[in-house]
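Omission of a single protein chain aside, the complex is shown with its protein chains in their original locations.
Let's turn to subunit A:
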Amino acid sequence: MLDKPASALRIRERLIESERLMEETGCYDGITELELRNQDPLKFETLHTKLRAYCVSAREMARRISASPGVREVGEMVVAIYTPEGDAIALSNGIMVHVHTMSRFIKWMIRNGYEENPQIRDGDIFANNDAFIGTVQVPDVMDVVPIFHSGRLVGWAGAVCHELEAGGITPGGDVALAQERFTEGLFVCAEKVGENDEIRRDYVIRCERNLRMPIYWVLDEKAKVASCIDMRESVKALIDEIGLDYWMQVSKEFIEEGRRAQLARTRQLTVPGIYRGHTFYGHVTAGKPGYQPLGDPDWLYNMPIEMEITSDGKIIMDFEGTQPWGYHSMNCTPAGMDGGMFVTLTQHMNFEGLVNDGAWMATELKLPHGTWTNPDNEMVATATSWALLLPAYGVFQRLLSRSFIARGFVEEAFVGQVNSPMIEMGGTSQYGTLFGMAHFECAAAGSGALAIKDGLDTAYVGWNPESDMGNIEIWEQNMPMLYIGRSIVPNSGGAGKYRGGCSFLSTWLVSKTDHLRLVTSEHSSRVFDNGGLCGGYPAPTCQKHRAVRDTNIFELAKKGAPLAHHTGTNPYRSELEVRLEGRHVTMEGPYITAPHKTGDVFTHSYNGGGGYGDVLERDPVKTAWDVENGFLTKEAAEGIFGIMLDEDAEGFPVANLEATKRHRADMRAQRLARARPVSEWVAKERERVKVADFAPEVKKMYASAIKLSARFTRDFSIFWDVDAKSTFGVE
């Protein structure tokens, strides 16, 4: 039991009162006036900066404790400071997805009577990775500690690390094969895992006995607890300086100011109205080993999003019309959906520093019950929820960007994020020990284009604004594979006046192991799961995997013969096939197969971003540079963009502006000759729609959306002038 609550109320009643005050006044915790800010704005801002500095410093310190290359190399961690009720006041950089997920975790404990049992006391450590309590996926393990001052609960410090191994049915953290909760791995469900600032030995033993690579999880626990203690002590010292009453008031004013700032920023940068967009995701698992026959093996997911910006600046996102949850690991909880919203907002709108739960309060998510966004079954798996989250919030980024373009802030318009194809592995390491790991070089995809320039090449992911692929040497220390190539993939950004950023592809030689399980997830099959904007094309994001078993690579190396370092640009015959002998494999969907061994070669490609604007407006000079540096091929420059390139005396490409002008005029004329009126196309397509002449998975997608959504049914029926229900046999 709390020794002495911060107010006369116990914390659960305080939480309920805080929510009631918000509902009654429209302001966080009933803070209708920012009194302390108005009294001394400089002191107010200085204090917030200090809190943010505590967070940033604690995270940097903690990263040095971790053994995980995910945390050490690519920064898969975030820390934050919360009010006693669990609302975020200040946060560090890093995976800011989790700031509000941790808030949900704290509130869940408060609502579920943790004051009485197991009690909330100074020095306690609570952990959670249950997405239905408050995280995104099983590898996102969070720790929080209460902050007491003068015997009162005055806040919480929290930290999340993304674990590289979670002990699930397949190795790694994003457990690709999980079809239900029971195969996702080690769950810690809002547990007290430590007391008196010490992690319990029995909890550590549980981790050690249930994970393939416990050193990552256990040292990450220590890193997180260290960062929480560091923040706690800093906050206590701050309270000594400014007084407890001031702290209790100012911490709430920070949040209310964050809420107001978000609303004001929306009014400043956007245009009110309704914005719509969609994307799709293909999940193909028929015939793959390990999948239980719990549902249809192949799915086509539609993700329609309607965003409303209201006249007071509130952003409302509605996912009505999307698909039901399924027996796969891509479902998402409302906590995860919050996370996606939060990390997008922090990058797109809250770039001035004052970011906290106030920004979240200025938004609203409408998540239809029973869909993958809000499953009505808490036993569903969520281990790879990013597979659908990333494409969905890529749509959100494009919707926001259209509003920036309408308002004139073109420099903020951004075609958005793409999915992060993940490769995970386990088995016997190069040291002869058991191991398991998620490879996090995926933290550096191509970004979508901007409305004024090309996207970033191999340098951006939506889920971590500090994107970083990590050093090859570090990854090689942690897995029994050696890089024989890490290459930019030409033409992998969506085409446009400004092209999407390009992706990269890694080629590995399996080394010093006779048992390496490789598993991939979060890559779409048969459909692109991203889009372009204002005439730009989507990036080519449905990718297959290519591997060669029992290669002759060691013989080739001995002879000094050329090896394959990438798959090349011939879609019909890869460089692997050209250079290597062995059993060649091309696989669609998640890569789940028999283990690999020394001498096998495996490739894995990441995603590029979508393009912006009409391809025929692309700068020829910039394109020559792109061709010279391997971002575009000469054939693409000519065939897609209409840009004719010559070679200079040294063989480098140079744009031929006159020839380009002529070629583009021809292409434009051909475009007009090839196009037909939309009304004509709609009339013809309607005949196909009337008889539902679609692939089985497409028909199933429509039937599922129609079952779950009256609005989708109405819109579909009106657009095609059909009865959607009878067309797809829905009762």
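As a convention for this text, a residue touches a chain if its C-beta (ideal position, glycine included) is under 8 Å from a C-beta of that chain, and two chains touch if they have at least 3 such contacts; residues count from 1.
Note that contacts and distances are computed from a predicted model.
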Hidden subunit of the complex - UniProt protein name among "Succinate dehydrogenase iron-sulfur subunit", "Tripartite tricarboxylate transporter permease", "Ethanolamine ammonia-lyase small subunit" or "Acetone carboxylase subunit gamma": "Acetone carboxylase subunit gamma"
Just name the one of A:206, A:407 or A:486 that touches the chain not displayed here. A:407
The listed residue (A:300, A:361 or A:624) that touches the chain absent from the view is A:300
So which of A:280, A:435, A:460 or A:475 would be touching the chain we can't see? A:280
Candidates A:201, A:369, A:559 or A:674 - the one touching the absent chain: A:674
Absent-chain contact - pick from A:528, A:591, A:606 or A:631: A:528
Interface residues of subunit A (partner: the chain not displayed): 267-269, 271-280, 282, 300, 302, 311, 351-352, 402, 405-412, 451-453, 490-492, 495, 497-498, 526-528, 530-532, 534-538, 540, 542-544, 568-571, 612-616, 633, 635-636, 639-640, 668-669, 671-672, 674-679, 681-682, 685, 688-689, 692, 694-695, 697-698, 701-702, 715-716, 719-720
